[in-house]
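There's a structure below that I have some questions on.
Yeah, one chain of the complex is gone here, protein chain that is, but the others are all in their spots.
Up next, chain A:
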Amino acid sequence: MTDVLLRLDRVNSFYGPVQVHFDLSLEVPCGQIVCLLGGNASGKSTTMKVILGLLKPRSGQVVFDGQPLTGLNTPQIVRRGIGSVPESRRLFGTMTVRENVLMGAYTRSDAKSVAEDYEGVLDLFPKLRERHAQQAGTLSGGEQQMVAMARALMGRPRLIVMDEPTMGLSPLHVDRVLEMIQTINRQGVSIFMVEQNASLALQIAHRGYVLQTGRIVLSGPAADLARDPQIRDAYLGGAQAA
């Protein structure tokens, strides 16, 4: 049994009067890739918001590394060691690639090791080295995704949460992004990713959860989920499974 890095414990969250999560509980073990699957409006992205403190749950708690995150704001949560790759990347469009990536190190004050890490992520994403002085908003979708991942890495997080990292990318870039996620994971960073594309997510994930209208309806090792007939019907429709 591995240690649990992130745990959501019976979270109930609301948008005004509308309840989004119903007793949502899930766990991200240390060093693993965990994916949260679900269709539109299942509450996937809201789960990200709850973890990052952008939405306060009405009851239940988020526990990171044994410490509850209740009452902390987003910057404080980020400082605890959670990096994020937001939905549709959310880069700072008119800032350069270099500035965007270094913004990820905003919470760190060790200039020397930041510079080393910056070289490190450029080695990981060589494409960004040529683009470093370019405005981030002018990059292609795949390149922007790399900037977003590089930015998240710069905070030296222990966990990166990703919201639909493959959305809107060409198939070529999708594979590259999945590889990158695995590479990052091998360096010891746990990954929690929210995905609509179950077949892709389950290819690289260790564990998966299936969210339906705010409730977890299935969970288990990724390999089991990929074989589960329910999942196949609901999310792996013939064409996509290929």
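The rule is simple: a residue touches a chain if its C-beta (ideal position, glycine included) is under 8 Å from a C-beta of that chain, and two chains touch if they have at least 3 such contacts; residues count from 1.
To be clear about the criterion, contacts and distances are computed from a predicted model.
A.B. asks: Which choice in "Cytochrome P450", "PepSY domain-containing protein", "ABC transporter permease" or "Amidohydrolase" gives the name that UniProt lists for the one chain left out?
C.D. replies: "ABC transporter permease"
A.B. asks: In the complete assembly, which of A:Asn12, A:Ser25, A:Gln61 or A:Thr107 touches the absent chain?
C.D. replies: A:Thr107
A.B. asks: Among A:Cys30, A:Val63 or A:Met95, which one touches the chain that has been omitted from the display?
C.D. replies: The single option touching the absent chain is A:Met95.
A.B. asks: Which one touches the absent chain: A:Cys30, A:Leu54, A:Ile204 or A:Val217?
C.D. replies: Final answer for the missing-chain contact: A:Leu54.
A.B. asks: Going by the touch rule given at the top, which residues of chain A touch the chain that is not shown?
C.D. replies: Contacting residues on chain A, toward the hidden partner: 52, 54, 73-75, 78-79, 84, 86, 90-95, 99, 102-104, 106-107, 151, 155.
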